[in-house]
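One protein chain omitted, others in place.
All chains are identified by letter, namely A and B, in their written order; residue positions are counted from 1 within each chain.
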Amino acid sequence: MSTATAPPPAPPDRTASASKEEQPYVELGKKRHTGAKLAGIGIFWLVMWLVFHNQMTRALGLQDTTPFHEWLNGIRDWVQLHGPDNWFFGGVLGFIGDFFNAVFEFLQKLVSIPAFPRPVPEIGWLGVVALATWVGWAVAGLRSTILVVVTMLLFGVFGLWQDSIDLLLVTIIAVVFCFVVGLPTGILMARSRATSAVVTPVLDIMQTMPPFAYLAPVALGFGIGPTTAIVLTCIYALPPMIRITEHGIRGVPDTTIEAARSLGLTRGQMLRQVQLPMARRTIVVGINQSMMAALSMATIAALVNGPGLGKDVNAALQIQNIGAASVAGILIVLTAIMLDRTTTAASERSESMGRSGVASVSGPGVMLAGVVLERLPRWATEEAGKGVRQPRLTSAGRWLVRGLWLIPTLVLVYFSRQQLILAQFPTRDDWPFLKYIDGKTVTKLVNDFSNWFIDKVDTFTLALKNDLTNWLINPLQNLLAESPWWTMALVLLAFAYVLGGWRPVVTTLVCEAIIFGTGLWNDTMITLTMTIFATVLVMLTAVVLGVAMGRNRRADTAIRPILDAFQTIPPFVYLIPALALFGASRFTAIIAAVAYAVPIATKLVADGIRGVSPTTVEAARANGSTKWQMITKVQLPMSRNALVLATNQGLLYVLSMVVIGGLVGGGSLGYIVVSGFSQDQLFGKGLAAGIAITALGVMLDRIARYAAERYGR
Amino acid sequence: MTATQSGAVEKTTSEGTPALHVEGLWKIFGPKGDKIINTPDAQLSRKDLQAKTGHVVGIRDVGFDVAPGEVFVVMGLSGSGKSTLVRLLTRLIEPTAGTVELYGEDITAMSDSALLDTRRKKVSMVFQHFGLLPHRKVVDNVAFGLEVRGEKKGERRNRAQEMVDLVGLSGYENNYPDQLSGGMQQRVGLARALAANPDVMMFDEPFSALDPLIRRDMQNEVIRLHEEVGKTMVFITHDLAEALKLGDRILIMRDGEIVQIGTPDEVVGAPADEYVRDFTSDVPKSHVLTLKWVMRAPDGDPGDGPVLQSNQIVRDAARIVLDHDGPCRVADGDKLVGVVDDMDILRVVVAEDEG
Partner (left out) sequence: MARGTSRLQLACVAVAVALGLTACGSGGIKDNPSGASGGKDCGDLRIAVNPWTGYVSNAHVIGYVAKTKLGCNVTYPDVKEEVGWAGMASGSIDTIVENWGHPDLVKKYIDEQKSVEDAGPTGGKGIIGWYVPPWMAEKYPDITDWKSLNKYASLFKTSESGDKGQLLDGDPSYVTNDEALVKNLKLNYKVVVGGSEASLIQSFKSAEKNKTPLLAYFYEPQWFFSEMKLVHVNLPKYTDGCDADPAKVNCDYPEYNLNKLIAKKFADSGSPAVDLIKKFSWTNDDQNIVSTYIAKDGMSPDDAAKKWVDANPDKVKAWLG
């Protein structure tokens, strides 16, 4: 034993040899004290409100205008007077207008309005139904085909054949245009970062801008009528097409691209043989989204004399005929569902394009499949690989079968040109049994029911509206709209900074300047109040429903179709029951907005909850979490990203609906837009309101987005 | 440290042009990679450079030759730059500096069209994640490369069918990729690469995503194909066993640099540094090492034991040595180079059991 102390062994040099893998940097958490800062802002705000209550609010009377509005009026006058001779208004816009008009009129004469001197269109209802059926079957299969037939027959049964077909025409023209423009743009964006960087903000603005904001300028440029409706619809429906195309092309796995590059593909070959085929399904989803967006413009486009069912909804709202509005509304919804299901089925099929002959000749084709397959020429069929028993059709063979089915279709088209009863949809006078199900009957039914129902509940609903308005909406609105404008400007900037850092502060500042410039600061604050209030309601509902759906398959199966249906309902239709129940008020606008925004927000939350890794949930359950703990401590925090996204989307949906709510007592910006559209001297003010709405939307969107980036991890 | 590290070219094939000749190859990821390479910063370690400039060194000054018909394996841990290296060889990633020659043709100086032509006809690749086109049938996937270079439908169909048969997928030609198992999908990838009849085939961890048993099958498949078609192959893997099994020579990488190039027994027998030693410590040495690595110098009388060749694997020679009392002789051709006895053999085998 030695007493001398040996030097302690050097600790092993962990840093050098602990692991051969590279170690990530250590992230040092920073405390943000968000709550304290928000409280600080709140106190400042309250004090300012108390001191300067109702001063410097920048309120502007309904009929009052500012020099800026007058200046816009001047522009309008100039365009009206000199537009036709101007190279841009008369030339470019005039050409676009004439083009759409000509296309629309041609199609209308073909299928919807009398093709003079014929008293009926070139192709009668039976022919149109037959053609639609054939198309539905050829691209989407049997189930969608049934939906197509039923929906189109209802067009006629409800007595709105022409308007329904017009709506389809507007939608189709707009979507074709979106496709023609959107596909190349999306492809370009996917292939060039520079293009993407330039186009993305434009799309952002297009999507943040409620349609009401560009109603007036578009009508100014294109006059009123089908062209304006188509252009409006295009503006609204183009961004999803472009975005989803870009996403689809970018979504092609790098590994596949690389493999293809290694085979020596040129850029063109890469696009045609790899990227487009692989993005096909996503692109069809883009078409689907684009169609849904187009349909939701139907009623708004009707404000500028856009053809179609929107007209009927608006007219019925005008005379408070809930039944008639519902009939037209139902048809719009059915149209939406029909197009949605058909394109969805088409996209699902396109993924397995030509996979198994069984799928692609399903439906009526099955009848042929068994007998005829063997008799078809050799080029039409082939062995379907190991493990797949039946022979299947080659793509040429599929077209052969489709071609065969076109023959009876064309026969029906022929008859529909010859027989009046097949050209013009019969009414109850022609076919007495229609009186049990036609539009008049349904209108009466709905009216009787809604009168009975409203009679029962309106005292209650009105009281509810009054209480909520007096206790929640009014105080909030007082705080926002009765604080001096500079206080509000500072408060918003501070919120932007605390929630999202300096980047949204810049946007907020710019947007505030724009809003201030429009002279509509006070009205913007009122709109903001409704937006905030509605968004809170939306998120409360969305979290409750979304958690239920995310946790429980059955709840999901029960709720999701309802949400789908709600999402395809055009915004105006929401106004009908809301108005009936709550009268003309801001609350009505809020309720309509909530109903409009809840589906999307709920779906996002549900997907977020479902996205929480099952392993994590299992681990938490193993730890003995209760159901409540599971939701509040695991599932909600882990789907924070989805929650933030849901809030963002909910906010934008709410904003666009709150604006429409201007029509039923929401007042403020939405009302100003409409009045600008209705009164000569208010045109400029309406346009300014559109600008203010856009600025408000961009501001809220940016704050929410950067907050999402910061808190959404 | 070995001489090979500084990018000096180690010529292993004495005569003829090498199938692949790589010299001074660099890749620095980041927008200003080509500026950095001419500054002293380029000498910083990968981590330091990233911290300082945000650029990542993918490949640092790499050079080697691959002989025609050789199976050349590149191995290293994940992140060591293997994938980057193999992509630089056909400029799927543009090199920052250096040259790559394919049978004497300078790939790095090629025009775009010449490069396309090279990719279409001379080099083909097999990828870890297959990179098949889901919307095309097996046979159309195999024929894809031929289609791209403009061959007639009938011809390419025939050729593709041949390849499908060659990789053992007969009967599945009309299936779609997602109807096949992972191993079968990779066979399609193999067939596609073979279809072009390239001079050089490159594999980037082709079997890493497969189950062990399938992986073994596929390795044997590659060995079989190599015997049948005799292509030059560059094979990337992070699995040393795979490297030892397939490789004529092995290049070991770390942080984008070459650590060692050598035959399997060289790598196991004389690891260049701790990193390589660590790697090889688990390898059953008797399966890799040749007698050259275990024999002793023939001091004195070599005796009259059986004569074994110095490049014989230890495991294969063990029976003979152990059966024979006393040392066996080891020769390189006719020349006696050493002796080996039971102890020498057992040392290798037993060390393994302990390890």
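Convention: contacts are C-beta pairs under 8 Å (C-beta built on N, C-alpha and C of every residue); 3 or more make two chains touch, one makes a residue touch a chain.
Note that the structure is predicted; figures quoted are calculated from it, not measured.
Trainee: What are the shown chains in contact with the chain that isn't displayed?
Mentor: Hidden chain contacts in the full assembly come out as A.
Trainee: Quick one: say which of A:Val150, A:Val411, A:Val506 or A:Leu540 touches the chain that got left out.
Mentor: Of the listed residues, the one touching the omitted chain is A:Val411.
Trainee: Using the touch definition up top, pick the residue from A:Ile224, A:Leu476 or A:Ala620 that touches the left-out chain.
Mentor: The one listed residue touching the chain not shown is A:Ile224.
Trainee: May I ask which residue of A:Arg243, A:Lys465 or A:Lys603 touches the chain that does not appear here?
Mentor: A:Lys465
Trainee: So which bits of subunit A touch the chain we can't see?
Mentor: The list for subunit A reads 61-63, 77, 80-81, 84, 114, 116-120, 126, 159, 219, 223-225, 302, 304-305, 311, 314-315, 317-321, 323-324, 364, 366-371, 408, 411-412, 415-423, 430, 440, 443-444, 447, 458-459, 462, 465-466, 469-470, 473-474, 579-580, 583-587, 662-665, 667, 671, 674-675, 677-681, 683.
Rule of thumb we're sticking to: only the chains that are shown with their structure count from here on.
Trainee: So, what's the distance in Å between the C-alpha centres of subunit B and subunit A?
Mentor: Computed from C-alpha means, the inter-chain centre distance equals 53 Å.
Trainee: Tell me, which parts of subunit A touch subunit B in their complex?
Mentor: Residue list for subunit A touching subunit B: 20-22, 253, 255-256, 258-266, 269, 273-274, 277-278, 280, 353, 355, 382-388.
Trainee: Sort out for me which residues of subunit B touch subunit A in the complex.
Mentor: So the residues of subunit B in touch with subunit A come to 47, 77-79, 87, 90, 92, 115-121, 123-125, 127-135, 137-138, 144-145, 147-149, 171-176, 179, 189, 192, 196, 275, 278.
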